[in-house]
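There's a structure below that I have some questions on.
For this depiction, one protein chain was excluded, whereas all remaining protein chains were kept in their positions.
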Amino acid sequence: MRAQSRLGLFLLLTPLLLWLTLLIVIPHIDMLLVSLRERVGVGEYRTSLANYLTFLTEPLYLWTFLRTALMSVLATALTLLIAFPVSYYIAKIAKGRVQSALFLLCLVPFWVSELVRTFGWMILLRETGVFSGLLQWAGLVDGPVEMLYNDVAMMVGLVYTSMLFMVVPLVTTLESLDDSVIEAGYDLGGSGPSILREIVIPHAMPGIVSGCIVVFMLSLGNYLTPTMLGGKESLWFTELIYSQFIVRFNWELGAAFGFMLLLLSSVIVWAVLRLTGQTLEKTMG
Amino acid sequence: MLPDLECANLTKTFDATAAVRDVSFAVPPGAFFSILGPSGCGKTTIMRMIAGFLEPSGGDILIRGKSVLNVPPNRRPVNMVFQHLALFPMMTIAENIGYGLRRAGMPKPEIERKVGEALERIGLPGIGNRKVDELSGGQKQRVAIARCMVLEPDVLLLDEPLGALDLKLREHMKIELKKLQSAFNTTFVYITHDQSEALVMSDQIAVMNHGRFEQLGTARELYYRPETAFVAGFVGEANRWRGKVERVNGDALELRTETGIVMKGARHGRALNPGDSAEIFVRPEAIRVARDEREVAHFENRICGTVTSLLFNGAASRILVRDDGNGAEIEVAIPQSGDYATLSRGASIHIGWSGDQANCFPAGSA
Partner (left out) sequence: MKLFTLKMPLVLSAAIATAAGLADAASAETLRLLTWGGYAPENVVAMFEKETGITVEVTKSNNEEMIAKLRATGGGGFDLAQPSQDRIAGPQEEFGIYKPIDLSKIDASLFIPSMLEATKANTTVGGEVYGVPHVWGTSGLVVDTAKAGMVRDYTDLCGDAVAGKVSYRLKRPTLIGFAFAMGLDPFAAYGDEAAYKQVIDQVEAKLIACKPGVKTYWGGGDELMGLMRSGEVVASMAWDTGGWKLNADNPDITFVAPASGALGWIDTFALPKKTKAEDAAYQWINFVMRPDIAAMITEAAGNFTASKGADEFVSAELKARYQASFPPEAVDNIKWYPPVPAGLEVIEGAALDRVKAAN
């Protein structure tokens, strides 16, 4: 009996274990080994930390790294600011059909690929694009306005791409907040802002944190949006990794970059969890 | 004396349906006032209007003589214990109880003192640092009340707060609530669908149905002198017949039921004339049982029958008796004095009740 249930468990876990080992663990070990390799000549390598040293000594890489991290944090914060009222409305105020319709509305952009979405923004923001045309038509500006190729456009794209991943966990946690708890807050003399601060936000914390983690990771690892919407100097760290791997054939440095990115996201996630007093189990479970 | 809470012609309509129709009542200070009714009768709507979460469509709500219609819920001198208590799970017990005081801007040391006092009062000193989910159902109940009581409201509203508790605890909490009410000496307005809760605790009970108050009175009045067929059926238990009035003599009636039994009843001042259809309610506990016919000979209504079922339920044990004459079944309470402990199915038995105990109402009134 027991042996049987063990076997059953093992069989159930096999796909997951295979997935984890073959597609995550082994490639990462391989990447780590590659990142610790230094090219000394044609086809000749030796083990060293040279790639990490390159990363640390080249201001450009460090600067891009920092910029990517800060911009991702900013994108996450903006997404949270926009998504919270939206989620609150969907979870607590809208009812029935309106509720599902609004939720669906958040989902609709994800029916097309990220590429198409990004092109959509390019059509809207470009110099000969929709917004520029509207502004001119309304007489607010004299000539065409370029709204593309800058950090703001990139931020808009990042926030737009991430919105759903913030809204879903927020709606879920906010829905689990009993309406009567909010009413109790009012009943006991709480005002709107104080209830938000003392009741709604503490309750939604797991959702906020898990949404922020997902959005932060997505922004950090985004490639299309920063390259297509971003300006001439908006170098994103993933772009560096891509170019090291694909354009420079410098897998060693690319792998080292990859590990720095992994380290960065891990550290930031850990810091956020510590700061908010949440645990990974609570936010992801 | 100025009532603590007064509702005047309170009305609430949702779209086309009226949830509360023209309800008026006044609750004197320090009273335990219950609104009893089946679910959907509008009692929760009344409570939410008093708390300020719903705007009445008509009428007025006065607390200590002042209309609160334009006062938002967080400014009203009433507090509410919610059905599922709605304690704040993100806060400790002390923070829960101190929440209202913090919002009122009371200095910290004073809050601490008041919270400590409240915890003493509810008999749970020193649990201030615990989390909400570490408490038992009864403890949560008391904390929820303490959380309101520290604010010293004029009126405390309680929305079926015992609903989620198990039977034993519920029985215990009924007494506890009554004690807390006299300890805090605050006006309680309690809504419930459970008649026993209402009967045990209340000074005054309003029985509500379809958005209206059917009857307002003490527990005894409701039990012994229901004014409507609905109240007679809803409060306590009753055997129920339909019949036609054959003779009227003052308050006493003679009726013939649809099954053909001739029965004596009382109309207690209600308009019932010969030929009218009537509903007759007789409580199981108002019927006497006897093995010997002579013991029930002095009752106006007597039936000789056979025991078809024994419904043993401790103190509330019943038997079902089938009338040997026409086969109608009647529920009868049996005294637990031991005399009837050996009663078995199929036994022959005599039952009887006085006509005064048979409450008659014009048919179709409920």
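Should a chain be cited, it is by its letter among A and B, assigned in written order, with residues numbered from 1 in that chain.
Here, a contact is a pair of C-beta atoms (placed from the backbone, for glycine too) under 8 Å apart; a residue touches a chain by one contact, two chains touch by 3 or more.
Treat the numbers as computed from the prediction; the structure is a model and nothing was measured.
Colleague: Omitted chain: which shown chains does it touch?
Modeller: A
Colleague: In the complete complex, which positions of subunit A touch the hidden chain?
Modeller: 22-23, 26-27, 30-31, 42-43, 58, 60-61, 63-64, 114-115, 122, 126-128, 146, 148-149, 221-224, 227-228, 231-233, 235, 238, 240-251, 258
As a working rule, only the chains that are shown with their structure count from here on.
Colleague: Using mean CA coordinates as chain centres, what's the gap between subunit A and subunit B in Å?
Modeller: So the centroids are 56 Å from each other.
Colleague: Which residues, counting only subunit A, touch subunit B once they are in their complex?
Modeller: Spelled out, the residues of subunit A in touch with subunit B are 178, 180-181, 183-191, 194, 198-199, 202-203, 205.
Colleague: Taking the complex as given, what residues does subunit B use to touch subunit A?
Modeller: 51-53, 72-75, 78-80, 82-84, 86-91, 99-100, 103-104, 147-148, 151
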